[in-house]
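Shown here: the complex without one of its protein chains, the others still in place.
After this line comes chain A, so read on.
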Amino acid sequence: MGSRASSLLREEDIEEIKKQTGFSHSQITRLYSRFHSLDKGENGALSREDFQRIPELAINPLGDRIINAFFPEGEDQVNFRGFMRTLAHFRPVEDNEKNKDPTSGEPLNSRTNKLFFAFQLYDLDRDDKISRDELLQVLEKVDVEQKMSIRFLH
């Protein structure tokens, strides 16, 4: 049932997503099955309604804001690439992760990017501003790497 969806995902796409997000091959295929099972309309993209169909997310007080984080400015659909890019923020940071391509920039799951994701939940009008003091406090004391990481199984 799960692997049927993986036949729609091409090898080149998997390789690209692997480079961009750092997920392993099997993780990408399983997340693709999940994406496919959430996509009730079967049009290769998720809408806000698809997310809201998850009951545990619907009762989450920050549910709507989390869903918003998946959708780029002004758009109503998120494709698999976008889905994976957002999930990549939650990959655990690995100390021995060698940066194979020094020009590729900071990995998506770095501490800064994790904080930026959390920041977006507060910054509703997306003007990149919330109170400076409170943010500094958060930066200093919380183990962001651990609290904003999910253990993906291989």
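Assume contacts are C-beta pairs under 8 Å (C-beta built on N, C-alpha and C of every residue); 3 or more make two chains touch, one makes a residue touch a chain; residues count from 1.
Criterion: contacts and distances are computed from a predicted model.
S.K.: What is the missing chain called in its UniProt entry, if the choices are "Gamma-tubulin complex component", "C2 domain-containing protein 5-like", "Serine/threonine-protein phosphatase 2A 55 kDa regulatory subunit B" or "Glycerol-3-phosphate acyltransferase 3"?
M.R.: Hidden chain, UniProt protein name: "Glycerol-3-phosphate acyltransferase 3".
S.K.: Against the chain that's been left off, what residues of chain A make contact? List them.
M.R.: Touching the missing chain: residues 1-4, 6-7, 25-27, 29-31, 34, 37-38, 51-63, 66, 87, 90, 117-118, 121-122, 134-135, 137-138, 141-142, 144, 147-153.
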